[in-house]
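A single protein chain has been removed from this complex, and every other one stays in its place.
Chain lettering (A, B, C and D) follows the sequence in which the chains are written, and residue indices restart at 1 in each chain.
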């Protein structure tokens, strides 16, 4: 499969509910041309208030909701507590991805699992257009992770709800094989998302392999664009969104975004890179990202 | 409450799922200005193929789906069988109101009840933005009707699904009190919809009272606009859509539509008046109805 | 839609289980060219042993199973009792349509309902490729019928099981509108099957309208081929099988079969016309019907 | 199928639990040669104490249980109340058929239905080797009957429990077609038992047809042996037991028994004919019936 084919790879699911909801995310909101621009806000649970220090205003979830509406995002990703308290006046004005599981980062991640905090019926009740689910790929407790995921998947099937998977390599065994950021780990995560039936997968930028990675990855010599294309390909028909990670300056953000879209990603998940900026700056940067998306219709 | 207030009366529910879905119907699709333009197709079950005789092409449900998409309707109303077989390629391109109950008109309507054929979870699974429910107001078997409705309403509550009620006075007792079309019967139906928690109600045009109607309706001397305003008022915060009934000529259809919107209706349900015409004529008339709706932003 | 289009109308459902099972019926067994040839055996319950008088050997269900296998039928339709006791050695050698409901003909049909005797999970357990369901269209007790059907449909959805509907106009109200055999009644039944989500519908040959039929049917002047095409069209994407009814001579059977296939039917349901003949005669006639089906690939 | 073949027709079901329990009835208890000799005691509920007038001792269920054990019956058929109170010391010494449904004969039988009084799990708990179920074939309320039966059948399937069906033509519609005792009615009942998946069916002796019977039965001219063979054949693989009905003298009883077994029945159900006699007489007659059964190994 060539990059060009990959780039046009969107195949909506046959199931009408999943299809209608994904259609809404891809064509009815956000850039509206088959690309995705998602504003995530799960960092308060995952990292604590730490991430709001650079921009205390962002500690009030209204900030992100306003940004999501005014910045015309494809969706905002929120956990159940924030959705219940803040979504009200914004319901219907920006699609919701209800993040179903999560945890704090206080214990270390050696045996990471991400427990379910809300269910697919909550997502339906709140009018969400997808659920978000974190899977710690390769965790020593992967059996618990996968069994929990299986129940979510079955509910999504029954209710026509798309699944956006946060596919994160994590845990002691991943560390022993080169760490969570290598192309080995990310590429495996991309394939796992596809094997498990995710509709969309959120991945981190794949780093170079290192000496601890298994072959054939250890010997792989590819630049970042090639690595990005590789993981997009490994995700198969699961649509890929890359996330921006920690805050960077405007040019770096736009550069990353461009690289990701050129590599065949369907979309972008930028959180801290946007809401750690003052509102107007965040909005301005969002507009430039929209311009980029406009050049990559899928 | 004055007409002007009535006209601006839209208050979206607080529950975020209902809110998001109604928002979509009112502002995200169709005229997009708080009015509703709904294309119904339940006549094949309710009346048999009879209604397709004037325009055989309309017997193929693809006709109505294309009309709904190209005519930018707020929603199409379909039963489960048609939705399952025909919605696929249109999913996400026009909102769906899944009609949950129905029956044939072969037995007479003396003891009419409308049995449930699909459930609210089917609506969720198919990505519907509302369910449609026929209530035969005043039927001798109203206890069965209301109990069945109660289960639907509870599911809608749990899943954040708006209810569009086809509130139809029907049955032997209604006939004995002047028939199903009088302002007495329709006005009662409007209030029942509000009492039972419908979010939107579809009503027929209220006719003059007759000698069989109970007082004070029997003595009521109001012209059609006044009767229309009366039933809109009786529906309270339940949004009213009037339906067009059997086919009429273009001028008559537009006249009715104008009367309904001026009376404070939120929307219009035109089925046979549109799809009993050839496609291009139906589309042309739809455009003129859009122009009318544009003048009645809610 | 022209006849030619109708004839090619097979659109397998998107749901993979329904699709796989229908594919098996249409292409993996029987004529194998997209047509259906079904051997029904529910007469013993519906009519009693009466139908076995002309050929007592047919009272032993082994007769029909051997005929179904040796005659390469697309499927045999059996109720749970016969399937449990006789299918064993034939399982996998001819597809099974498990008939889920039925009744005796001892009471009259004024208020006919057909109670559920087995469920969709029984069909799965027995390895059936479809369920058969009788719906008495227009019965005064249609509400019970439709509610019972709704549960069957939901299970079929959940388990990927196709539905073959025996859509039979029946009951006092049907009699008052011209009887169960008129084009009015059959045409309505065809549409009801489509509205209710049947995948395949078994219909009787539509007779001329009579004075008791409602308009526009009462005035309809169409020959049999036109009436057959009409009901095929009214069934939309629901595949139509016509049944042969009571026994006729070979030439008459083949004539009917040809008429049905030329009118756009997907298949034929011949029971008494085959198994009321001695085995070898039945087999010989089956072969001639195969030849006919071979000329009508869908 | 010839009589000889019919007579050897026993085919135990494949399901191991049903097979083990039927094997016990056919070969482990009673005559032990594939024939069945069943002692029924449901008359106290069905007819009231009337039937105990000729032999008041039989009003104490201990009488029948002792007779069943000492007379080496294949099984005793009891309702839940008698089984709970009297079975204790006899449990394991004679197989139990737990009769699941029943009713009084105080109202007339025009709309007869036989409600469930115990369930299949009761039968398991009591160690029964089969359940007994009365089906009123052709009752105007057959839909209720069949739905109730369907649940029993499903439980029997799940729990490996054989079903002995008391297949009784009954109700206004049966009366209108010649009454409950004609060969028309009994023959239909035999087939219904087979269609519904009964393992064993208890039938009454089929009487000559009369003018009210439908054709082809009305014109049937067959002697009793021929009629008996006919209904055995209509029951297919369902094993037939004929019941003796009201009390007769010894010679008449033995005559009936011989006729039944020669006609291909698997067994006999004699209640009043035995327990309306003093214990020792009953036992003596039982022994002569055993001798008869010994000549008809299946």
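What we mean here is this: contacts are C-beta pairs under 8 Å (C-beta built on N, C-alpha and C of every residue); 3 or more make two chains touch, one makes a residue touch a chain.
Note that the structure is predicted; figures quoted are calculated from it, not measured.
*Asks:* From the list A:59, A:115 or A:214, pick the residue that touches the absent chain.
*Replies:* A:214
*Asks:* Identify the residue among A:89, A:119, A:181 or A:197 that touches the chain left out of the display.
*Replies:* The single option touching the absent chain is A:197.
*Asks:* In the whole complex, not just what's shown, which of A:99, A:153 or A:256 touches the removed chain?
*Replies:* Residue touching the absent chain, from the options given: A:153.
*Asks:* In the full complex, which bits of chain C touch the chain not displayed? Write them out.
*Replies:* Counting only chain C, the missing chain is touched by 12, 14-24, 27-28, 83-84, 87-88, 91-93, 96, 121, 124-127, 158-160.
*Asks:* In the complete complex, which positions of chain A touch the hidden chain?
*Replies:* 1, 11, 13-14, 137-140, 142-144, 146-147, 149-150, 153-154, 157, 169, 171-174, 177, 184, 187-188, 190-198, 214, 216-217, 233-234, 236-238
*Asks:* On chain D, what residues meet the omitted chain?
*Replies:* 14-15
The rule is simple: only the chains that are shown with their structure count from here on.
*Asks:* Would you mind checking which chain's C-alpha centre is most distant from the centre of chain A?
*Replies:* Chain centre farthest from chain A's centre: D.
*Asks:* Can you work out the rotation angle that lays chain A over chain D using Cα coordinates, in steps of 5 degrees?
*Replies:* That rotation is 180 degrees, given to the nearest 5.
*Asks:* In terms of residue numbering, is the interface formed by chain A and chain B classified as same (over half shared) or different (under half shared)?
*Replies:* Chain A vs chain B: same; shared/all numbers exceeds half.
*Asks:* Quick one: chain B and chain D, Cα centre-to-centre, how many Å?
*Replies:* Distance between chain centres: 57 Å.
*Asks:* Could you work out how far the Cα centre of chain A sits from that of chain B, in whole Å?
*Replies:* 40
*Asks:* When the C-alpha atoms of chain A and chain C are each averaged to a single point, how far apart are the two points in Å?
*Replies:* 50
*Asks:* Would you pick out the residues of chain A that each touch at least 2 other chains?
*Replies:* 14-15, 158
*Asks:* Please list, in label order, each pair of chains that touches.
*Replies:* All touching pairs, sorted by chain label, are A-B, A-C, B-C, C-D.
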